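A single protein chain has been omitted from the complex, and every remaining protein chain is retained in its original position.
Labels for the chains are A, B and C, by order of writing; each one numbers its residues from 1.
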Amino acid sequence: MSVILDVRHATKRFGGLMANEDITFQVQQGEVLGVVGPNGAGKTTLFNSLSNFHKLTSGEIFFEGKRINHLQPYQVAHLGIARTFQIPQAMGEMTVYENVLVAAMGKDKDEKRTEENTRLTVAMCGLAGLTDKMAKSLNVMQKKRLEIARAIAIKPKLLLLDETMAGLTGVERVEAVNLVRRIHQMGVTILMIEHVMEVVMNVSDRVMVLDSGKVLAVGTPEEIGDNDDVIQAYLGGKKM
Amino acid sequence: MMFKKMEKHSAEWIPLLIGILLFVTVLQVAKAGGRVTEPSEERLSKEQQATEAEEVIIGVLLPMSGTQAKAGAEVLAAVEMFVDIINEESKIGIPLAEGRGLPNLNGKKIKIVYGDLKSADTALSEAERLITSEAAIGICGMFSSATTKTAAVSTEKYKAILISEGTSPSLTAKGYEYFFRIFPDDTMYVRDTYQFLENLNEMEDAGIRTVAFVSEDTEFGKNIEVIEREYAEEFGFDVVENITYSSNATNLISECLKIKKADPDVLMMSSYISDVILYMNTFKQIDYMPGMIIGQRGGFMASELFTALGADAEGLYSTSAWALDLNLPLVQELNELYKAEYSGGVDLIADVLKCAADVYVLSLAVNQAGSTDVDAIKSAMHNLKYPSDQLFISGKGFTFDEAGQNNEGVSLISQIQDGKYQTVYPKELKNIDAIYPVPGWE
Amino acid sequence: MWKVITRDKKFCTGFCLALIVAMILPVFIKKPFVMHILILVCIWMLLGMGWNIIGGYAGQISNGHALFYGIGAYTCGIGMYLFKISPWIMMWAGMVISALTAIILGGPLLRLKGHYFAVATMAAAECGRIIFLNLDFVGGATGIDFLNKDLPAWYTMQFTEKEPYYYIFLCFVVIVFLLTKVMDGSKLGYYLRAIKSNEDSAQSVGINTTKYKMLAYIFSAVIVSLAGSLYANYIQYIDPYILMPLNISMMICLVAVMGGIGTVVGPVVGAFVMTVISEWTRSTFASINGFDLFIYGVLVIVIVTYMPGGIVSIFNKKKAGCEKV
Partner (left out) sequence: MIIQCIFEGLIIGSILAMIAMGIALIWGVMNVLSFAQGEFLMLGMYIAFYLNQKLDWDPILSIPVTMAVMFGLGVVIYKVLISRALKGPVLSQRLITFALGMVLANGMLMLVSSEFRTIKEVMFTGTVNLDYLVVSKEKLVPLISSMTITALLFWFINKTRYGKAIRATAMEKDAAELVGIDSEKAYMIAFGISCGVAGAAGCILSYYYYITPTVGSGFLLFGVIAVALGGFGSIFGAFAGGILMGLIDVFAGVYFNTALKYVVVCVVFMLIVSFKPKGLFGK
């Protein structure tokens, strides 16, 4: 197993606020790494740094051994890092199909194949019925799925999922989990921020816990499950 | 979702709107192209159309909106006056007055069709419309030189007479075939201005040495500024300040401060009325008055000068080609008639009369030609006969040169004294002495 | 390219019909004034379509396109006036210059969002206007009058008849129109719409937003400048007051918005409606001071308020009101 993403001493400061402080971790090719942590732990900030929506204050990020933290977001996307947004950023004026198509276009010159892929992706994310709906008229769950669809449409090597389960009902959540699994089976490495503990625990191979901008612990779900500081800091004492 | 709402909202309106639009389109086509279907007309030349019509149609372009609309309205009134003089019985002692209509065209009447004069390109649009769909035989109006140039494009194309008082010398240099101008051009006005200054120096040894120019950044201002510079050298005055200002400036402080700094004996201005008002107010506020402010018509030849500035307008000079105090009896008659029945008490202003006179002269030419054939009218213009005892404009009458310029016109200089324009130069026309230097703001 | 156009049957037939009508119209119209209006319509179609690329597709609302209009017109004017070079050549020069201007301005300005971009472009256009007013070699405020009787008409593009103008302009309209149609279905079209909809997600799927916004800006500048060049040769006298007042910039938006912003057909419809309304109001109501513009304004308000998606939105409901910029 090779290292696909290698983050070294990533630090991000907003004025006085230290959002990420000296974060170092690695993502293995083909694993699912869950990122958990209380609100304001700096999870989303980390994602924005990884996808270069803002530049790190200090530290470095390597993707497949290539330094990427001087690049533009779209360049990162070209390298094969796709992301979803915590608050869905659908292209409201376009149909679901077009949303995904736009993403797929970048990868493939051939129109036929692009359209084919798009259709598959849409179907895979369970949006088949909504192809021609305006994205802005979707409900939260559908928007979150659209996020995922758009992200995987660019055929990423690494997929950054930002709270795709938040606010979903039990059933929806199960579907979402299956979706993530399917994507994973396609050989996409996944780095997912998640609040819902059980999801993280049964989807991820490893879990990283952030707390107030620092890495608190990294390990398999089990290890994390009985790591005391984690329980202290995050689960507020109660055992699960 | 607001979009849903909106669609519902608009739903009941849409048919109505489509209705309006269709209506508009239909009207437009009907207006302009309505009679196209009659095959006969396609063969008819414009001239024939006109002769078959009951009237001789003359197009007049005026600013109907924007800052000059007021002046436009005055011209309109004056034009109406002349048309009535021609079309109805009238006691005014000028040709075509007695009897109705044009005698040589067995009493045909003059009909005016108006067009709007927003900018130079609407001038083209409107000239096209008046000539081609209103069948006007000629275009007159309150042109600037810029608007004249675009109007000329269509008058030349469709062979119609264009009489314009745009004063730029470039107009007669262009070799237009159907262009005429009755009153002098800028060169003459500016030369006379300097001669007037020299004359002041000789007669009252006024000791005028320095001049400054203020010109707005339009066709009008630019042309005059160039000529003013040339003649300043020729007459040996030294130019202490030369300001071009933006015609849509919201304030003229910096301009006025610069002039105050330079403090010229004479300030020569070419501005439209709005800026004249602003300049005078600003000068007052910085407590400065040059020895003489002389304007090249434009804003200095407008009735609003009195209404808007009141006493502050006292002592302003302007070049002009016509004045109420010319010792011609007809001038007073016309002015009385104008004040009584057309303008509601406002005196006739030179620049208003000039445009109206164009229409009158064109009708004269039509009558003399005895036809509405444009080339006939053109040659009639070129040897226009006018009884010299019936003149109501300064100068000796009308002899147009090849370029279409009337060489008989004279320019004169008026000063505003006790609330009206009074001629102060040349001496054969003057009826009052020029006041120099004008007293500052007390 | 043909594939893209012919794929959409409805569009294809509609276009062909419209084209045929447009082609044979002059045969029936003997009134030069109506031809004149048709020619203006062509010009406004070009302007609308040009603006539509940056404003409609990329969603960057420029209120300063009069600048490019002026540049196009002036390059042709100067070319003929000073060097006797045919507009057929100069119009390309004009496009190049406009493109360069677009690049220079676009660099800093395209980073601005929403109203800022609008105001900045407005300021740019005003600059352009004042500078042209004070550059003497382009005639300054006196403008340039490049009517030329000696050279052959096909060379100077100065015809005495209206028909040649009409057909030349129509040609360009058709070309630009088809190009827009192609762009609409192409990668560029989708990317621009994506940027308009949501710049962040556009970035996240690997769209180089800066590059594509710039492209759009350049294209629209080029088309608008072409319109300027053609118009200049039609009126044969140009000065900054004709070409570059704020109103022209606003009208250009208006054309696209009325027709349907971000659609292929929108600007074409809009141009037709706008020109007809304004010429009609002027020729009908001008006798009362200001009444024509008053009516014009009212009509604009009504149409824009009650058809936010533009006139075309009536025909395809899907797009109605969706062009939220």
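By definition in this document, a contact is a pair of C-beta atoms (placed from the backbone, for glycine too) under 8 Å apart; a residue touches a chain by one contact, two chains touch by 3 or more.
This is a predicted model, so every value here is computed, not measured.
Among the chains on display, the ones the left-out chain touches in the entire complex are B, C.
Taking the complete complex into account, B:I253 is the one of B:I253, B:A340 or B:I432 that touches the chain left out.
Shown as candidates are C:I131, C:V174 or C:I314; the residue that touches the absent chain is C:I131.
Of B:S170, B:N201 or B:S274, it is B:S274 that touches the chain left out of the display. With the whole complex as reference, residues 2, 5-6, 9, 65-70, 73, 217, 243-246, 248-251, 253-255, 257-258, 261, 273-274, 277-278, 281, 284-287, 304, 307-310, 441 of chain B touch the missing chain.
Think of the hidden chain as still there; on chain C it touches residues 55, 61, 108-109, 111-116, 118-120, 122-124, 126-127, 130-131, 133-134, 246, 250, 253-254, 257, 261, 288-294, 296-298, 300-301, 304-305, 308, 321, 323-325.
Keep this in mind: only the chains that are shown with their structure count from here on.
The chain closest to the protein's centre is C, with centres computed as averages of CA atoms. For this pair, chain B with chain C, the centres built from the Cα atoms lie 34 Å apart. Separating the CA-averaged centres of chain A and chain B is a span of 74 Å. Annotation for chain B: no residues touch 2 or more other chains. Contacts with at least two other chains are made by residues 322, 324 of chain C.
In the complex of the two chains, the chain C residues touching chain A come out as 187, 190-191, 193-194, 196-198, 200-209, 262, 318, 322-324.
On chain C, the positions that touch chain B within their shared complex are 28-34, 36-37, 40, 130, 133-134, 140-143, 145, 147, 160, 235-237, 239, 241-242, 245, 273, 276-277, 279-280, 282-284, 286-290, 292-293, 299, 302-303, 306-308, 311, 314, 317, 320-322, 324. For chain A in complex with chain C, the residues that touch the partner chain are 51, 53, 72-75, 77-78, 82-83, 85, 89-94, 98, 101-103, 105-106, 134-135, 150-151, 153-154.
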